[in-house]
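Everything below concerns the one structure shown next.
The other protein chains are all here in position, but one chain of the complex has been omitted.
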Amino acid sequence: MIALEVLYAAPPVLTLHAPILLVISPLIAACAAALAPSARVSWMISVTGSIFAAWMALALVGEAARHGTVTYIFGGFAPPLGIAFHIDGLGAMMALLISGAGVMAAIYSGHSLKVEVRAEKHTLVQAGFLLCQAGLLGLVSTGDAFNAFVFLEVSSIGTYALVAIGESRDRRALPAAFNYLIMGTIGATFYLIGLGFLYAATGTLNMADMAGRLATLSDSTVVQAGFAFIVVGLGIKAAMFPLHGWLPGAYAYAPSLISIFLAATATKASLYLMARFIFDVFPDGASFEQGFIAWVLAPLAATAAIVCSIQAIFEKEVRRMLAFSSVAQVGFILLGLSLATSAGFSGAMLYLLAHALLKMTLFMAIGALALSSRYRKLDDIAGIARDAPWSAAALAVGAASLAGAPLTVGFLAKWRLIEAALQGGQVWIAVVLTIASLLTLLYVGRIIEAVFFRPAPAGAPRAKEAPFGVLAPLFVIAGLCIWFGIDASLLEQLANGAARALMGAP
Amino acid sequence: MNFLATHFNYIVVVILLMAGLFLVFSSGNLIKRMIGLAMFQTSAGLFYISLGKVSGGTAAIAVERGSAEAQALAAQVDPAYAAQRGFEGVIYSNPLPHALILTAIVVGVATLAVGLAIAVRIREAFGSVETSDIEVLSRVEATQPGPQA
Partner (left out) sequence: MITLPASINASLMLDIVLLVMLLVVAGAIVRTRSLLAAIILFSIYSLISAVWLVVMDAPDVAFTEAVVGAGISTIVLLGAILLTRGETEKPDWRKLIAPALICASVGGLLIYAAMGLPELGDPASPANAHVGRAYLQRTASDIGVPNMVTAVLASYRGLDTLGETAVIFAAGIGVALMLGFGPRSSLAPPPAQLGDHHVTLRVAAKMLIPLIALFALYVQFHGDLGAGGGFQAGVIMSVAIILHALVFGLRETMAAIPPRVARSIASLGVLIYAGVGIVCMINGGAFLDYDYLFPPEIEAQIPGWILGDDAHAPHWGQHAGILGIEIGVLLTVTATMVTVFYGFAGRTVDDARREARR
């Protein structure tokens, strides 16, 4: 069993500046990738930048486990005058997730981009991908609310065009990207308006300072309006039901690199910010907040879990099915958060990590199968296990994790959530979780049945096994799904550290 | 009525916000929706600037103490007002919202440019920028790849 405190992975001078190096390295890599002379060089820059960021994230996880919080003040001006990064257990966990997903997606993209996107665009695609990564990493590190808005937009603006690039394979990527842009911008602007109300009430933008000042102000309409707008804005970005309309199109038609990375990270980063605001910035005893969690957050999350699982069952296209599944799983995470207990938070964070892993596996596997043939509908991938056994095996692992089969990380995470719900006395949440899991079994079953047990349609082109460059990251992630299913101690430490940070005083 | 006078800015900002949002949701033309989105974003900026305004204030550019400009600005402020609010000399408006909205305006134009670029590509791929046409075409030929570009 590896204790997190042991992660002392970087020399002291780098660890001192790790918070900003975490964000700057993908940013500088993005500039370098845009300047790169060839697609291959830009790919290598992308992988290197992502690996460096992941290294910094590991160092930060260790630091956060040792000291509780890592603070980094910019420009020599302490907040609230200046901006500071404030990385605690939760932020470090998110940073590790984002940078780790970035490394895997970057390695995977070496081959997938060659097939899916025109060669001359690759340098810009890698640059956009790295900018998205930098934005998300900044979002989870910052302690300043407006800085969070800026990084949110950094990550989003590159992504809109990157989703639209998928149009060379399916032109529906274009309206999907446009829709994503509209909804994403409305969400960000709602967040800005809400922040304006909070600024009007407190006079500061630093989240810790704001929390201190809001402790006495929770009855004012201005603060409540601020809360409402911030939650709705971030809810759109996090694809919270019923604001999730943009997600299925954006995930389904984007190139593999983008759907893999976004499925693992983008909505979860917005969820992170929402959880920060609900549980850290706003005072815990506020009656409107309790009411919101009990009467709005939990019911909407439950509806998401059940309704979107049902929608996934009836979906004919595989990637759209996975996208609806993502919305449903976000409902799971929100249900865990709405318990507002330490066990609930821990379960929700564990589920967040588990879901990132298994969705990455699924999207990577589908992408691998798609490299050599059409893959859109379930009929297209029927019988593909015969021709591409390795990819199909990884797909099976991911699907089993999603369904919550024992020995996979999905099982462990679901178990913890249900346990936390029962402990917290919210039996109805446990019931909803169980029903939704059974529904998950249905659509996962459809995928497995199509891939393994149905014969290939007559006249369909034979699929080829994916090359090693694609299989390697796929197997690493699939392997992690199984390893963490057996020994989840590392994940549990991360999740518990995150839960402690969320429960503790700001 | 007093509320109307003291909070006029905020009421107008809210109406402008909703006008922009209405355009985004109700218009069927992609370009018009982008214009609505741009209106929505800039109106959020107007909100912040209204928060930062100080009565009798001037732009947040420091004037030299004791210069003619400083004296002229100080002379414009009623001594009774200055005494009530506890200021001396020149009154400045709050610079923080200005810096924030400068950023927000630039983010807005960035979004506009990307959105319009996608709209142009939609026109090339679907032949129209009306959402009704695009929906019909998406359903009819669901798997047609876009133009090679």
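Quick notes on this one:
Labels for the chains are A and B, by order of writing; each one numbers its residues from 1.
Keep in mind that, in the parts below, contacts are C-beta pairs under 8 Å (C-beta built on N, C-alpha and C of every residue); 3 or more make two chains touch, one makes a residue touch a chain.
This is a predicted model, so every value here is computed, not measured.
Only one residue in the set A:Val41, A:Val222 or A:Leu441 touches the chain that does not appear here, and it is A:Val222. Per the touch definition above, the residue from A:Gly49, A:Gly89, A:Gly128 or A:Gly497 contacting the chain not shown is A:Gly128. Residues of chain B in contact with the chain left out of this view: 2-3, 6-12, 14-23, 25-32, 34-35, 38-39, 42, 45-46, 49-63, 76-78, 80-81, 84-85, 87, 91-103, 105-114, 116-121, 123-125, 127-130, 132, 147-149. By the touch rule set out above, chain A reaches the unshown chain at residues 17, 20, 24, 27-28, 30-32, 34-35, 72-77, 80-83, 118, 120-121, 124-125, 127-128, 131, 134-135, 138, 146-147, 150-151, 153-154, 157-158, 160-162, 164-165, 193, 197, 199-205, 213, 220-222, 224-225, 228.
Quick note on the criterion: only the chains that are shown with their structure count from here on.
Residue ranges on chain B touching chain A, taken from their complex, read 17, 21, 24, 30, 33, 37, 40-41, 44, 47-48, 51, 96-97, 100, 103-104, 107, 110-111, 114-115, 117-119, 121-122, 125-126, 131, 134, 138, 142-149. On the chain A side of its complex with chain B, the touching residues are 118, 146, 150, 153, 157, 160-161, 164, 167-175, 177-178, 181-182, 185-186, 189, 192-193, 196, 199-200, 205, 374, 376.
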